[in-house]
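Structure incoming, see below.
The complex is shown incomplete by one protein chain, all other protein chains being positioned as in the whole.
For clarity, chains are labelled A and B in written order, and residue numbers in each chain start from 1.
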Amino acid sequence: MDIMQVKDLTFIHNERKRWLKRPEVFQLGPVNLSVKRGETIAIIGENRSGKSLLAKLLVGALPADAGEIEINTHKYLAKYQSKDSQQKRTHDIRMILQHSSESMNPSVPVGKILDEPLRLNTGLSEAERKPIIEDMLVKVGLLREHYYFYRHMLSDGQQQRVALARAIVLKPKVLVADEPFAALDPSIRSQTVNLILKLQQELGLAFIFISHNLGIVRHIADRIIVMEGGEIVEEGKTETIFRWPQHTRTKKLVTAYQSLVPQNTIRE
Amino acid sequence: MPMLDIKNLTLEMQSSDGAIKALDKVNLSVSSGEIRALVGESGSGKSLIVSAICGALPSQWNLTADRMSWNGENLLSMSVQQRREVMRREIAVVFQNPQASLDPSATLGEQLEESIPDEFVEGSWFWQRAQHRKKIAISTVHKVGIKYHKHYLSAFPHQIPADIGQKFMIAMALVSQPKLLIADDPTRGMEPTTKTQILKLFTRLNQTRSLSILFVSHDLLAIASMSHSMTVLYAGQTVESGRMKHIKKRPLHPYTKALLDSAPSFRKDLPPKSLLPTLGGSIPTLQHLPIGCRLGPRCPRAQRACVQTPAVRKIHDHNYSCHFPLHMEKL
Partner (left out) sequence: MLGLIMLALFVVCALFAPIITPYDAVEQNIDGLLIPPSWLANGSISHIFGTDALGRDLFTRIIYGCRITLGSAFITVVLAMLVGVSLGTFAGMLRGVRSSIVNHLLDALMAIPTLLIAIIIVAILGTGLVNSMWAITLALIPQFVHHTRSFVRAEMKKEYIVASKLDGASRWQLFVHSILPNMTEMLVVQGTLALSIAVIDISALGFLNLGAQSPLPELGVILADGLDVAYLAPWNVAVPGMAIFFMVLSINIVGDGLRSALRKRVSH
């Protein structure tokens, strides 16, 4: 049962003609995509293939040029940015960014950071919001006392958890993440992966993430989307893509990954 | 005889709470023609070790070691001049973000030619020398796999893609024909294809020129695919070191096992979307270092004896520091 359907999402970035410079055109799409409830989808591809752009368009951080996104029976025209009041998608789809420390305001304590989405999107009073926030802190593995902490008092892993809490405090159906594990150490990465798996189970969250780490992708993704030059060039189930890649770009990525996997090392 | 031999390296810094041992009895050795991986997460002190080898630590930090020698000569007792000579000619360092290590106002060609040591340039007249420098630059750049040298050598650092940038940094390091190349997390944040290219380059250099490489990273997949041997570092202590094959097959220290577990590709039998085995807790900060074995608070096998720092024990070339290693039953 589909929780999200994307139809004909298109984005054309046209740099205005400047003196002595040819206009660069980058076109994304049209993209068609469907996501089931509780499904994990990984988006892989080279740099500059449009992965981050796609993530931002899905969430509504950037306005697209055409297309429709339907989440949980709410239809959104992708032309409008998410901030316009009739287009607020905050209860349906949320995003976490790559550098968790940059997405936290250094002068605002954690409690207020988590309070903001609630304050702006629900009609709850302050007294009603505080227990929800504390609940959320415990759910992501932090302590209630972290309500009063500032960004510089938290470690990398803890900052990532705050970013996660901020994303799910409104109980969205879909979570989008742009390279969430890239900047983390291996042990923190495992903990974050486990946390996301746990939350997926509890909340039935669909998880779309961009990553270069094909090991993690192979482990947690149900489906994989390969992007190149602004288009989806291949998509399918994880094992299918890894064992029988069709498109050249996919083949390149999979062989690069396979050459690192212990079974056939470069040297031996 | 190992080229770089470090034994019981201790680095103490003074802080408001007293002396903190940022590095506690670290052992590391690199033999000729070997690729050794130095594995550790952030806060483990791996960048400190690189700085210590280069002699780039602030002077108020107290550095002591039983042995810290390069090719038999003690690095700590060398004069500044000699140390600099060693750094210039025999050891080369490649850092993380190539963009940050390059001068943004000079073209790549200029920077490369500038770093060629005078001894290698032949010619008595200055134009002959300039020509020879160019030739050396082009041949070095070819060696690292950059094909269109004309285009890239006249480009500025901000115009080149990341993989060319990192290959160029390796070229800059190779120009002085070093015997040891220290690579400080060179493939961080790179996409898989680029990463594989750089790793293949390292392997090739190691095989053709018998260049020893000290590869510092926490990317286990990359390390496992190309290193001959590995030293694992946790919060300033060496916990395990030995040949790659042995460690992969049978890690003896709980932390090494946790690191190997964090990369799901190492195990074929893991069901998809299952929880990864992890160690709870997080890496201790410098202010709150545990006494004795620093993994103590997080280790599932910890017992009272772990308050004493474990001594280094050896099984066939495989060193480990643990009171309750994995091949022994928990008492």
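The definition used in the following text is that a contact is a pair of C-beta atoms (placed from the backbone, for glycine too) under 8 Å apart; a residue touches a chain by one contact, two chains touch by 3 or more.
Computed from a predicted structure; not experimentally measured.
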*What are the shown chains that the left-out chain touches?*
A
_Per the touch definition above, residue among A:E116, A:E145, A:E202 or A:E239 touching the missing chain_ = A:E116
*Listed residues A:V59, A:V110, A:I196 or A:I210, member touching the removed chain*: A:V59
*Tell me, which residues in subunit A touch the chain that this view leaves out?*
59-61, 82-83, 88, 90, 94-95, 97, 99, 102-108, 112, 116-117, 120-121, 152-153, 166
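The rule we apply is simple: only the chains that are shown with their structure count from here on.
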*Which positions of subunit A touch subunit B when the two form their complex?*
40, 46-47, 155-158, 182-183, 185-191, 193-194, 197-198, 212, 214-216, 218-220, 222, 238, 252-253, 256-257, 259-262, 265-267
*State the interface residues of subunit B toward subunit A in the complex, per the touch definition above.*
41-42, 161-162, 189-193, 195-196, 199-200, 203, 218, 220-222, 224-226, 248, 258-259, 261-266, 270, 272-280, 282-283, 285
